[in-house]
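One chain of protein is taken out of this complex; the other chains stay put.
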């Protein structure tokens, strides 16, 4: 049964060093505030799972908290590269980054299998590509009816899934709408679920296209207005495309990134001597 | 691209003798009017697919139009037996009825596989039961990652799927809400799709929980207000439970059923001598 | 339980409750500790709705038609009545219900009826031998039961006690209880604990911890062990200590009767 509580406490209780964490939201509703709280608390050695690592994981990777990345498309959407991701993969800075790399269809089905209590999912994918040669989580199965060979992907079951939603009600039910992505599957696949929300309302008004997660499927809810910025929450904000574009310059350079980190999370460097 | 047309023409064009036809709707939105049009046109030798055959298929079976039934629960919900179904299976009246019998989970996943362009689906089911011994559409697959053995069910891809929806718009998009069952999957699994609707509207108003089928996924739409009776269309009607209860007496007796058939579809018996 | 004594002591009047009411009230009580219940139609639905009005107001009712957290004001006739969707916390598609919710292992208690039950709690709802002419008399079939029995945390079964229902050998095994005995569920890869109680109009049977065979553990008030033996189609195991269920309380009976009248 979900509890409504401060973000700091929820992150501290639910996310631990070494956890496998999925922070989902397909361009829309990306839980940036929760990721920043992870940086603030220096929770580390994480295996991060996300279809599109996006700027949110670029920041966590650059902060040195990530051991392994499970993903399917690692760019800054509409802008270009994720430079911190590239620097970690290509140069091991600030630490080496292990990859488990898939296609979108494969990742989506890995979450579906996880949410469905199955060890794997079947899809038409990967055939003829080099993707399967680099991961142990793609294999094949043969259809027992037609003899056709299809791709199999291993289920993903994160220790924790974190999502951002527009609303929770007082009973702790969660609701999000617009582009709803793979969040329902990511939440239902996880052992623990943390949801940040734009607001807590007394009761939900009818809302087309809304996905509801009943309170008994969620562990903690934190009210964090704007918690998806620079991503957005339909009905509350619009995507801050300028911020995404500006991130390119910040992330491209290690010094610029480190300065951003120091500026944004001063507490973690409090022991450092001022330059 | 869907066309809005009279039910008689749509049924005549889309449904043929010998077809495999799925008429879905999980208690809610059952397309009775379309089934009655099939009886009126004496389209026969059908293989009918439906999770819950319900009174709609009891009528088609009793009318002698059905060669084979693919299903998972053949009762009159909340009332008792489907007597025409039982009579066909137990006594071959009015003709023998071949069965392909599954569980709900299996049938739902057979539609999912059909909609997904896959030859089969995987589930945790059937293990230890006698169900698999009576059908060729259940088998097993072994997870390539864990070695666990799971059930596999063959995809269902009907020649035609028929559903009832609350609304179509002028562009031929279809929308239904409330308990939406397995209709999206049944429609997307089929080669041809016929939708009866309560009404055609100029444009859809926002509506929570609505499933939309784009016009290019539907072949024909027929405006048939009340076309789900004695099932119902949320927002337009309520389930006629009394009618379901009364059906028990009609269907229990061959003569009573035949009288109902004669009374309801007089044209098909027009050559008969009045009693 | 404070008011219950008034009823059974009034022996001169008609029985204060029916045997079906005894069964339903005890089935509802069995849901006192559950968070979520996957509800079949008929007796299970009546018992689960009664539980929400008595022993467990927060019980989350889940219907296979897609309604999660339904709060019907009257008993639905079918698992797809409109009120289930109108009062639900969430409505999902049927494939999602079976894959993400049931198979996903999210449901504490599955509540099933049965046409035939055997000593290991296996269920038949498919075909029954109706004699030489009709060796395969039809029942409705499996519905959601095989996967409810396989995937819920535990299973409650409610049915009327008779030698026709409680049989030595099923004519067809639709849903697995404890299979062929202890350890069989694990061998089959079934994840839930399986049937933990069979609640009938005569009493309650529970699987033995050592054999998984059902044994009589409780009688309803006024019922004898011999009555239960005679109504059971196999040589019934009886627990060393057989309890007696609490009589229905006035609150329980009032709630049940209101529910059925609505």
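Order as written gives the chain letters A, B and C; numbering starts at 1 within each chain.
Definition applied: a contact is a pair of C-beta atoms (placed from the backbone, for glycine too) under 8 Å apart; a residue touches a chain by one contact, two chains touch by 3 or more.
Note that the structure is a prediction, hence the values are computed from the model and not measured.
The chain not shown here is in contact, across the full complex, with A, B. The chain that is not drawn here is touched, among residues A:74, A:94, A:158 or A:227, by A:74. From the options A:131, A:171 or A:201, the residue with contact to the chain not on display is A:131. Residue-wise, the contact with the chain that is not shown comes from A:111, picked out of A:111, A:216 or A:247.
Hidden from this view is one chain, which touches chain A at 26-28, 51-52, 71-75, 77-79, 81-82, 85-86, 89-90, 101-105, 108-109, 111-112, 123-131, 148-149, 178-182, 184-185, 209, 211, 232, 234, 238-239, 241, 244. Looking at chain B, the residues touching the absent chain are 1, 112, 115-118, 173, 184-185, 188, 212-214, 216-217.
We take it that only the chains that are shown with their structure count from here on.
Most remote from chain C, judged by the distance between CA-atom centroids, is A.
In this assembly, the C-alpha centroid of chain A lies 40 Å from the C-alpha centroid of chain B. If you average the Cα atoms of chain B and of chain C, the two centres end up 29 Å apart. Each of residues 99, 103, 151, 191 in chain C touches at least two other chains.
Taken residue by residue, chain B touches two or more other chains at 123-124, 148, 209, whereas all remaining positions touch fewer.
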